[in-house]
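Only a single protein chain was left out; the remaining protein chains are all shown in position.
Labels run A, B and C following the written order; every chain starts at residue 1.
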Amino acid sequence: MEQQALLQVNHLSTHFRSNPTGLFRRAGLIKAVDDISFFINRGEVLSLVGESGCGKTTVGRTLTKLQPSSGGEALFHGRDILPLSQSVFRPLRREIQMIFQDPFASLNPRLTIEQTLAEPLFIHKLAADSNQARQQVADILEQVGLDASVMKRHPHEFSGGQRQRIGIARVMIVKPKLIIADEAVSALDVSIQAQVLNLLKQLQQEHRLSMLFISHDLGVVRHISDRVAVMYRGKIVETASKPEIFSNPQHAYTKKLLAAIPRVPTLQRAS
Amino acid sequence: MLGYTLKRLLTLIPTLLVASILIFLFVHLIPGDPASILLGDSATPEEIASLSAHMGLDRPLWQQYLVWFKNVLHGDFGQSIFFKTPVLEVIADGAETSICLALMTMFWIVLIGIPVGIVSASFHGSWVDQITSGGAMLLASIPTFWLGLYLILIFSVGLGWFPSSGFPSISDEGGLSNLRYLILPSLTLAAPNAALIVRLVRASMLDVSREDHVRTARAKGLHPARVSIKHVFRNALIAVAAAFGFTFAALVSEAVVTETVFSLPGIGRLVVQSILRRDYPVIQGVILLIVLLYLVINLLVDLAYARLDPRVSLQ
Amino acid sequence: MTLRTTIAAVFRGRKLAALGAVWLCIITVAAIGAQFIAPFDPLEIDPIARLSEPGLPYLFGTDHFGRDTFSRAVYGARMALIIGIGSVLVALICGGLIGLLSAYFSTLGHFLMRIIDVLMAFPALLLALVLMTLLERSVINTVIVIGIVYATTTARIFFGMTLKLKNEVFIDAARCSGAGHGSILFRHILPNLWSPLLVQASFIFAFAQLQAAALDFLGLGLPPEVASWGNMLAEEKIYITRAPWLLMFPGALIILSVFSMNLVGDAMRDSIDPRFKNDIAGI
Partner (left out) sequence: MALLEINNLSIAVASQGQLLPVVTDCSFSVAAHETLGVVGESGCGKSLTALAIMGLLEGSQVNITSGSIVFDGRDLLQLRPAQRRAIMGNQMAMVFQEPMTSLNPVYRIGEQITEVLQQHRKITHRESRQRALELLDLVKIPHPQDRIDSYPHQLSGGQRQRVMIAIAMACEPALLIADEPTTALDVTVQKEVLDLMLDLQTRTGTSIILISHDLGVIAETCDEVAVMYRGRIIEKATTASLFANMAHPYTRGLLASIPTIDTDNDWLQAIPGRVPGIDEKVNGCPFHPRCAHTETPCTQTAPRLIDTHPHHAVRCHFAGEI
């Protein structure tokens, strides 16, 4: 490897105990993520594709330490983040950010947009006072295509697409290095999804961000990724560059997945 | 199922242990020395001291607890200070009244609470619903003893339909007709609890009726009443069953008051009088048994739960 | 949302609940201004006018000591308010904190909730009776005891609600932003529990009235000289056949107040986050 990857994941495993309650119950073990390895270079988008229950979301949650790992390592800038305690990891959270699927659930309904967006600024000491914070919030809102005047409002006053823009703003405001986007556009209607997808891609290119893009939608994946990893039952079954995976899939599961997608006839432009 | 029951019974042990310590502590912190109460005002300090030593009251609290708990495990709850007979006998004397009262009350609760709840939910938003669910809430807002007193005033003193107090045993003269002594008390006791069940059945049914599978049932072309009973009520029953455990605790609380109002020779009145008399062994015994009963009822509720809801597996 | 629109939303189409709220306001006014409203001293004895019927000058009649029932009822409103608010505060502060912390810090929570479970096996009134015998009969002790009794249910309820909130995506999002435990607990979780907390408070307020009256009736509640609705019932119960109205007024006051509070609580419950509706222990 000529250059060191921004994120290098080796043999990562995350296991859950099923039915952890109950005094005498023998807990079953669910291997949600089972010995997977991948890397993401600087400025690169790696997509993690798979169907529900394949463990792709768990990968994202493990890398953001919302979920404890069971084995393996995740080297960020060459430093394994998995064994770090939450307090040691906290400064690193600024660099590894996560966008969530559900724009209706990922914003605290009680806080104004300004409060939500300014929170990470104060935590990571990126703003000295509330005036500075407000300025940065206004800037970032503009970047994601919202008017700065919306910052006094509460989440329930926004549509799904707008909320997802706010979710993106919360991530971008701390100038992260790596974004983990977990089904970031799947809850949106097609016409809104296209807007948000364009925005995400534009921000990624402008800031040369690295991104782990978790999705079940191969169309969306084709649009945004540089490389694609296909997950099936907790394991990565195939990793390849985007052109490779779509034109020459190797694994049987990848082929099945591609074949199952309903095709839209391309538009014949009426003359 | 059997395995689960055994496991659950095993988990009752630590709970009962903690409960027994709490009960013992509570009761022994009650001010007032049983020895002096027992001997009356004329006793000399020496007499009191010697009786205390005899009863083991001079030993450290933890030793007293261990002795008591060891005896309880052998089925010996000690002697009642007031009655001078074994606690279990005292409790057994009150058991018949309380059990009859509880059964009759349950009868009213199920007979009135569930149908009214179903009607209330089925006519959601209409005047029928407003009257039944509002009425239920009003009923639940009435102090039990007040209701009991006025029922006595109207139906015993005024109309003379039912006796106002006491309960001769069924085995006494009169046999089953002695149950008429319990009609007013059981109605008094049932009123707030039936009201709770009405509200609960209604709320659960309204919740269930918003679920997707009810729409599926309607899409089959079933009659609304059939959808209501077979699909909505059957699923609401799961939540209602879960609440029956709590209802028991509320029932005991109100039984204490009701038995006092109607001067019934039951366990509820026994516990109040024992507290006033500082009859430690009886208080301890009764409360421990009530806690045990509560735990057993909750276990039964859990078992019923598994029968009502196939998603719950008893491993 | 402003306070006015919130209140309007709660009572829209609920005339009965609005009437309940009005009644509670009347009770509050009576409680605060008891010394100006009550025509007589609640403890003043008029030996000639024992057990007199409602009329003038004794609106609600007099009790067997010859004290003015109306004046005692007005002062009873004060006691009802003290008992209600006091118990709510004790229950919510003790129970709420235990539930909140137990759900958030699961190791501690496991232990604490086991204890709460054991306490819940004790019927509320029995627990209150035993606790009352430990303490002197006084207003403050009654408040504490009733508060403790409802702290157990409150802890259970808050435990469940906090668990739900803890798994919310926006909590994950806050953690990803680097928020610490304090910030997550008191900035992200607690503000979302204010409205269910208010609903729970109204039900506890209502239950506390009934519980206090039952304690008074059994002779283990407020000191006998305190003018409370429960005491008025307890003292006059043997005169029910001679003067049935004596128990009518304090009884009706208790019922109306409890009913009103339940109505208001019920109306508020319908306007809170539907996820928490079934957690609230109320009518």
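We take it that contacts are C-beta pairs under 8 Å (C-beta built on N, C-alpha and C of every residue); 3 or more make two chains touch, one makes a residue touch a chain.
If you're wondering where the values come from, they're calculated on a predicted model, not measured in any experiment.
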{"item": "Missing chain: touched chains present in the view", "value": "A, B"}
{"item": "Sole contact to the chain not displayed, among A:8, A:57, A:101 or A:193", "value": "A:193"}
{"item": "Contact partner of the left-out chain, one of B:87, B:203 or B:217", "value": "B:217"}
{"item": "Selected residue (touches chain absent from view) among A:171, A:212 or A:257", "value": "A:257"}
{"item": "Missing-partner contacts on chain A, residue numbers", "value": "51-52, 159, 161-162, 189-195, 197-198, 201, 216-220, 222-223, 246, 256-268, 270"}
{"item": "Contact set of chain B toward the excluded chain (per top definition)", "value": "211-213, 215-223, 231, 234-235, 238, 308-311"}
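Here is the rule we use: only the chains that are shown with their structure count from here on.
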{"item": "Farthest chain relative to chain B (centres taken as mean CA coordinates)", "value": "A"}
{"item": "Chain closest to the middle, measuring from C-alpha centroids that were averaged per chain", "value": "C"}
{"item": "Distance from chain B to chain A - Cα centre to Cα centre, in angstrom", "value": "54"}
{"item": "Intercentroid distance (Cα basis), chain C paired with chain A, Å", "value": "48"}
{"item": "Inter-chain centre distance, chain B versus chain C - centres from mean C-alpha coordinates, in Å", "value": "22"}
{"item": "Contact set on chain B toward chain C in their complex", "value": "14-15, 18-19, 22, 26-27, 29-31, 134, 136-138, 140-146, 149-150, 152-153, 157, 195-196, 199, 203, 207, 239, 246, 249-250, 252-254, 256-257, 260, 271-272, 275-276, 283, 287, 290-291, 294-295"}
{"item": "Contacting residues of chain A [partner chain C, same complex]", "value": "61, 64, 66, 90-91, 93-94, 97-98, 100-102, 105-111, 119-120, 123-124, 167, 170, 174"}
{"item": "Touch list for chain C against partner chain A, complex", "value": "168-170, 172-180, 183, 187-188, 191-192"}
